[in-house]
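One protein chain is absent from this view; the other protein chains keep their places.
As written, the chain order gives the labels A and B, with residue 1 at the start of each chain.
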Amino acid sequence: MATTVFTPGTDVQHDVPKPFVPSPAPATVVKHKGGFWSWVATTDHKRIGTLYLFTALFFFIVGGLEAEVIRAQLGGPNRHLVSAELYNQIFTMHGTTMVFLAIMPLSAAFFNFLIPLQIGARDVAFPRLNAFSYWVYLFGGIFITAPIFFNMAPNGGWFAYVPLTTRAYSPGHNLDVWVIGIQILGISSLAAAVNFITTIINLRAPGMTLMRMPIFTWMSFVVQFLIVLAFPVITVGVFFLMMDRFFGTQFYEVAAGADPLLWQHLFWIFGHPEVYILILPAFGLVSEVLPTFSKKPLFGYPVMVYSGIVIGFLGFGVWAHHMFAVGMGPIADSVFGLTTMLIAIPTGVKIFNWIGTLAQGQVKYSTACLFAVGLVALFTCGGISGVMHSSPPADLQQTDSYFVVAHFHYVLFGGSIMGIFSGIYYYFPKLFGRMMNETLGKVHFWINFVAMNLTFFPMHFSGMLGMPRRIYTYDAGQGWDTFNAMSTGGAYLLVVATSIFLFNFFRSMKKGKPAGPNPWGAATLEWTIPSPPPNYNFATIPTVTSRYPLWEGREADIESARINQQGGKTAQQLGIVLPYNTIKPLLVALSMTIMFMGLMFNYWVIGAGAAAVAIFLYAWLASPLEPEHH
Amino acid sequence: MSASTSHHYTTTGLDSRKIGIWTFIGSECMLFITLISTYLIYKGRSLVGPFPHEVWKDPSTGHVFHSILNIPVTSFSTFVLLMSSLAMVLALAAVENRSVPKRTLGDKILGSSKLWIFVTALLGTVFLSCQAYEFTSFVHEGLTIHTNLFGSSFFTLTGFHGAHVTVGVLWLLSLLVIDFKRGLNESDVLHVDIMALYWHFVDVVWIAIFTLVYLIK
Partner (left out) sequence: MTGSPRLRRFASLGAYAALALALAACAQKFPNTTFEPHSEYGRAIDFLWNRLLFFGTGVFVLVEAALLFVVFKFRRRDETTTPPQTHGNTKLEILWTLIPAVILVFIAVPTVRTIFETQAKAAPNALEIDVYGHQWWWEFQYPEYKITTANEIYVPKGRTVNFVLRTKDVLHSFWIPQLAGKRDLIANHTNYLWFTPDTSAPTTVWNGFCTEYCGSSHANMRFRVVTVTPEEFANWVTRQQSPAAFGAVPATPPATAIVTPAVATSATTAPVTPAVATAATAATAATTAAPAAPIATEPPGWVLPHEQVPAYAVPQTPIPAGVDFNDKLVGDPARGMALFTGAGTCNGCHTIAGNPAAVGNIGPNLTHVGSRIAIGGGLYKNDAYHLARWVKNARVMKPGNIMTTLGKGQFDPQMKLTTPGGLTDQQIADLVAYLQALK
């Protein structure tokens, strides 16, 4: 190893990393050269991850505001803050925004930023495709969100059941926006999945076998397979709806003998794996956080990996539990009821293993750790209400009522969002080179925890006491007023909690305490490099001999960590070749979005968009990824 | 495809683009499985004809529609597509063995990547022409994409497949242009390999479609 390349004095620190010991904080934070062009043309996975993070936080706020309108309207009976039509747009967009524009991209932010760092790679397998995925997400997100200002937002529910969403019953542009938007966003996810599967299979550092991979990367790996296999199904289903709406085909036309259940099956064959896509990354983040703050390894790592894989498989076998009320017949109902019960087992096993990780540990309750424990507590609740849904006859009371709303908000907010917050507090230092404020973080956690329960726990009751879903108002005297008032109060409190978080986040970006390579004393490769990482990530690609390089690694692990944690060198000085910045992925993404939009406006636009896609795609494929080198 | 080769270290020893195309093909499998499943679900459920394998008399006009699928023509086009896969195999072999000296005329013919890429593209185009002929004759006989569930699912399924073949033909032609301009050499083997993978996949999908849509009643 060429240790003579590194000169002391310019480096931040070069002590030998010790297990569990946080690295000392540097005096200053390295600022990377910025500039608009470097962001717009970036192919660096860390920058792309940062773009995802900011965009997704923005949409999280949008979705949250939509929720606040919903709760303001439903806080009492017979309210008319918004009209029925606007409410129906808002609840549709709340679901669509949170699933496709907030939670998935927040997970994508972590995939992008973290996976190469965790596996010891310099970037993902296809950096330009990576940028393309982001720009498609951004343009698709703007496309599907902006129409709400023109009273044209999608209004068929996030699940868009036919025949309500066929042209006959939804003649306006609202559902056109939905079908086009979903197709665009699907392309973003699919491209990213191809990228990450290839990256994880092919770019792991020497010595990093699959069973030595960090658990977040493992869960993300399963998620990418779910995306690759589930998204094409909804692509086809939505394509059928698009063809029906724009070109008069008969896929969902009742008069032609079509079966509305075709849509439901196609949607949920995608939709159920989708919810595992939403939760597994959060599970992965929690599995990184808890061991670090317990100062001991993840309990049952192999079981955590296998249960993740089993959940991925079984996730494709439970979809019709969203359809217990449609009359599939007793055999189908029984089969899907049983598979749904079955999937509770690997999920529950994870909960126990997390508890096992904390047990016997020396646990420090940093904000990240609090959110991780919060996920364990709240997901347990959501998982149990999920098991309650798994019994079809019982579900016939629960489904399409507020009980379901309670269930999925416990698993999505109490699960995914909690895990993502945990990940943000944990990885913020790595991303920005500064610490978030811990006191504000803890305030955020506790208000969030109380508010979340106050908002969603009463919904178990309003549901079982007869309140249907997706209603813009309800009558007085039905026994639902108190529970709804509680939920609305909790929702307002969530605004407070989230505001504190946002304030902390943005202030810490500029004023947080500088962070060293490993402020938490964690074990995995991303903590062996400076914070924020240099654009080449690792000065020397590490050789990995253990699952926890900084805790259990051998001499070579520690030495490469010692080298990598030193900053101050450029890629050029180290002889590392990085991909070119290029705007071509953005141009292809923009052309593709415009091409899709032509469906709604003008067919010449489709042609022009397609031509632009072809031109820019050719330019992209014909140009080299990186400078020639040997 | 970018000219840079990846001499970077990889865990599997394979080029990342190889793994990428296999992953992409996995998603395409799900795409076609969904399209084919929809066709099979709606099989026999159209309220009006024409139908694929039966005769139908329109009660309102009295017009008689014979079973609309033309097995002989489609068998021919299937054969053509299968032969195109053979041509693709030869094209890839030709690029891989570029540096092997070719003595006989037979060797030269077999070793001409330009020839075999061209033949693949040509056979693909013949297949597409048969599809075009088939679609237009169906429309003349009264089956459009709007007519019934069969029409919608049939044209969408075969249309998706045809679009994939079209993309493949265009891709082949661009390879051919590169071959004429600077010649394909060892560094292009991966590119042609990926092309071949895609082409064979499209062929396999067609075999499934031909069997399930045309052959099975």
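By definition in this document, a contact is a pair of C-beta atoms (placed from the backbone, for glycine too) under 8 Å apart; a residue touches a chain by one contact, two chains touch by 3 or more.
Note that the structure is a prediction, hence the values are computed from the model and not measured.
Partner chains of the missing chain, restricted to those shown and counted over the full complex, are A. Touching the missing chain, out of A:Ser220, A:Thr399, A:Asn518 or A:Ser560, is residue A:Thr399.
Touching the missing chain, out of A:Tyr161, A:Phe246 or A:Tyr580, is residue A:Tyr161. Across the entire complex, the residue among A:Gln360, A:Thr439, A:Ser499 or A:Thr570 in touch with the chain not shown is A:Gln360.
Only one residue from A:Val29, A:Val318, A:Cys381 or A:Ala522 touches the chain missing from this view: A:Cys381.
Against the chain not shown here, chain A presents residues 19-20, 77-78, 80, 83-85, 88, 156-157, 161, 163-164, 169-170, 254, 257-261, 294-297, 299-303, 325-327, 329-330, 333-334, 337-338, 341-342, 344-345, 348-349, 351-353, 355-356, 358-365, 373, 376-377, 380-381, 384-385, 387-388, 390-397, 399-401, 461, 464-479, 551-552.
Rule of thumb we're sticking to: only the chains that are shown with their structure count from here on.
With centres taken as mean Cα positions, chain B sits 36 Å from chain A. Remark: chain A residues 125-126, 190, 193-195, 197-199, 201-204, 206, 208, 228-233, 235-237, 239-240, 243, 247-251, 256-259, 262, 266, 541, 621-626, 628, 630 touch chain B in the complex.
Residues 1-4, 7, 9-12, 14, 16, 19-20, 23-24, 26-28, 30-31, 34-35, 38, 41-42, 45-48, 145-149, 151-153, 156 of chain B touch chain A in their complex.
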